[in-house]
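For this view, one protein chain was removed and the others were kept in their places.
First chain written, first letter: the chains are A and B, and each begins at residue 1.
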Amino acid sequence: MAQYILLAILFIPSYMLNEWIIFNGGLKLMPGSFTDTGGSIVIHAFGALFGLGVIMTMTTKKEFDTKVESDETSNKFSMVGSMVLWLFWPSFCAALVAPELIPVTAVNVVLALCGATIATYVASVLLRGKIGIGDIANAALAGGVAIGSTCDKTNHVVAFIIGILAGVLSTVSFAVIQPKLQEKLKVIDTCGVLNLHGFPGLMGGFAAMFVINDINRSAQFIGIVISIIIALVAGLISGKLLSVFGRRAEPYFDAEEFIAD
Amino acid sequence: MAQYILLAILFIPSYMLNEWIIFNGGLKLMPGSFTDTGGSIVIHAFGALFGLGVIMTMTTKKEFDTKVESDETSNKFSMVGSMVLWLFWPSFCAALVAPELIPVTAVNVVLALCGATIATYVASVLLRGKIGIGDIANAALAGGVAIGSTCDKTNHVVAFIIGILAGVLSTVSFAVIQPKLQEKLKVIDTCGVLNLHGFPGLMGGFAAMFVINDINRSAQFIGIVISIIIALVAGLISGKLLSVFGRRAEPYFDAEEFIAD
Partner (left out) sequence: MAQYILLAILFIPSYMLNEWIIFNGGLKLMPGSFTDTGGSIVIHAFGALFGLGVIMTMTTKKEFDTKVESDETSNKFSMVGSMVLWLFWPSFCAALVAPELIPVTAVNVVLALCGATIATYVASVLLRGKIGIGDIANAALAGGVAIGSTCDKTNHVVAFIIGILAGVLSTVSFAVIQPKLQEKLKVIDTCGVLNLHGFPGLMGGFAAMFVINDINRSAQFIGIVISIIIALVAGLISGKLLSVFGRRAEPYFDAEEFIAD
């Protein structure tokens, strides 16, 4: 548990540093304002890439060789969790927008989630032959991740399209990219955070450059690049620091830390 | 999956046709305005009767003879789903009412749900000897279905009574009417949609004729009849069209379409 707490203590200043540079003009690196209302970049992609940095230094060979298990019941619980995330996503994205923009923001988020949900069903069948329940529990939420940057600044049609693209991207990422990336990097992204929060988050941040008329495109691009760099570097350093306090030889199992019966 | 998509494509214009006739004076069939804020008729009853039309042409003998299975765990997941529906029902009904009517609408819906929940417990014990968990997971929501038409136009006492009546109606429908109806029509209503959305929805639409003082009673009655006819006819036609793309001999099982482990 000490390592979880240490990880939290290392993550929070990294996150705040990035927000300070991107939104508050810290270090004067940004040439203009950055658009990311619902946090596609600074929350989702940042967290996912930070995590990628951490696992790069933490995963051991034995962990890598152990299959991550799931069964019918655990997948049903995942679906319950996804349902709750789906339902509360509009209020998450609308939390910081002006009251008069809440309705349009909420509808945009719902449409993006609908687009991603439908796209995930279709993409999952095309890629796997059947519907992967893990795809639905994850990629169906990618629309919410990707619409974050533009949720209060675009129209309903664009929101729906962003959702569809995010669902496809996330499903392809789960079914095709993740296995290859894991083989290449020899790391395990247990929950597929990169597939759900990483790539769709980046997509959402870049999408803002094309769908918002009066956006400062170079600021948007530079902000994304800065976020990627800070997240990866901070994640790598955090992982190195955590490793000092021990690396696991055996893969994690619940009973090690929980009294669950 | 192609048949699900086709069904969606057939359903949406049917639903829109009905709304256009009922609310927008399409075809000049309505003699006045129709009261259905939360969609007891145009959402719940319409959907249930459309589904009834579809299954009339789709159910095969082998499917009919196979028992629909549930177990303790699947019933617990149903209860989780019902809980979430219960909690969000007030906001569903209040979504389109004027801001100043939201509190009274929300309280009316909560009271209707409470009435239905209590009534379902009592009715379930009286009809089955014990509490049927399937009754609770379904009929407890019937108050939300039935209060739809009048949720922003009635008082708390009437809302509570509508909820109680809907809970009793839905439980009787699950325990008594459904087995007889299935035997007679040789169709299977897997989720009991007719018991939860069909009958309580119709009850709610008719209840509006008695509990709202300045309602146009003939318009309300005609609107309900039109909705029933369009739903059943559109459902039958949709079912026929779907059948062209094949009818199942074997009952559905999850693993056929899902990778769930």
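Convention: a residue touches a chain if its C-beta (ideal position, glycine included) is under 8 Å from a C-beta of that chain, and two chains touch if they have at least 3 such contacts.
Because the structure is predicted, anything quoted here is derived from the model rather than measured.
Among B:L17, B:V125 or B:I212, only B:V125 touches the chain that is left out of the view. If you put the missing chain back, the residues of chain B touching it would be 70-73, 75-76, 80, 83-84, 87, 121-122, 125, 128, 130-134. Against the chain not displayed here, chain A makes contact via residues 1, 73, 77, 80-81, 84, 88, 256-261.
Criterion: only the chains that are shown with their structure count from here on.
Rounded to a whole number, the gap between the C-alpha centres of chain A and chain B is 37 angstrom.
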